[in-house]
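A single protein chain has been removed from this complex, and every other one stays in its place.
Let's turn to chain A:
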Amino acid sequence: MAVQRRFTKILGLAAVGAISISLAACSSGGGESDSGGGSDELTTVGFVAVGPEGAWREANETNVQDTFTEDAGFDLKYAPATNLDQKSQIDAFTSFVDEGVDVILLSATEASGWEDSLKRAQEAEIPVILLDRGIEPDDTSLYVTRIAPDNVEVAKEVGAWAVEQFPDGGNYITLEGPAGVGVVNERNEGWNESVEGSKLVQVAAQTANWSAEEGKSVTETLLKANNNDVQMIFAQNDEMGLGAAQAVEEAGLKPGVDVKIATIDGTKAAMQALADGQLSYVHEYNPLFGETALDVVNKALEGDSVESYIIVPSEAFDSAEAAQAVLADRKY
């Protein structure tokens, strides 16, 4: 009995500890916004964000935070999801609605299940702007606009480059993200649109879960499975492409000469690899759209109409020189 009671006590203590830690995290998050003080002049913006996910997300969210500053007349409340959990995002969203912020920015971790929350915001007359990720079903009456680079468009350009590089055809491998994720489907769709009808042959498509380590391990095996008869690799993000480049090298082939690797995202590491000749083509998926978002927020508050989908332009880099030129001031 005594042991059991002591155990419960300790569990209780642990729970209290956990709660106080999470409370501390909350208050430190809120601290920034409290310093804003007079909400009479400042526009309060609730940012339901994704939180730590990788270099791209970090660049994206820092950019938004750096744009909506107090100097620009905004009080930004940043609410990242805990462990990419949608539930925590919905909670944050609801509390922003209850608080009565002026605008809500939303980067949804999951596409579905947002109707009720968005309807509540609509009833409270709070405009919602989607950043990067869209929602499912895509009911445009529930939000002002979605600002994002277009995955399909970007992948289509990568495909077009590949077709142009290999007019006589060739074998290629696709390294995908986790199965079933919206981004993966969109990037496949765009790629297929361009490659269909060309002489390129897909010999394998496997997931490497966005990771360099798995990208290397998967490529290593796929090269052996095809007796090194692979001329091109389409990696759906930079990390996997960087891993693939190492596997290609270890198989005794030369990246860029024997096997051309194309990736999407455009992080600094990938630009460096492109400059070094490890990668052959990097298509940026531009994360820096804070300015566009600011513009849209101002328009929404004034009641101007905005297009329901704003595509952020992304650049393509297809040579070492092009990468070298932007490498110095690459932000992410």
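Quick note on the criterion: contacts are C-beta pairs under 8 Å (C-beta built on N, C-alpha and C of every residue); 3 or more make two chains touch, one makes a residue touch a chain; residues count from 1.
The working rule: contacts and distances are computed from a predicted model.
Chosen from "NAD(P)H-dependent oxidoreductase subunit E", "Aspartyl/glutamyl-tRNA(Asn/Gln) amidotransferase subunit C", "ABC transporter permease" or "Sarcosine oxidase subunit delta", the protein name that UniProt gives for the omitted chain reads "ABC transporter permease".
Only one of A:Pro52, A:Gly73, A:Gly100 or A:Gly169 touches the absent chain when the whole complex is considered: A:Pro52.
Only one of A:Ala49, A:Leu200, A:Leu242 or A:Val296 touches the chain withheld from this view, namely A:Leu242. The chain omitted from view is touched by exactly one of A:Lys87, A:Lys119, A:Lys224 or A:Lys254, namely A:Lys224.
Within the complete assembly, residues 3, 6-7, 10-11, 14, 52-55, 58, 176, 178-180, 204-207, 209-218, 220-222, 224-225, 239, 242-243, 246, 250, 252, 269 of chain A touch the chain that is not shown.
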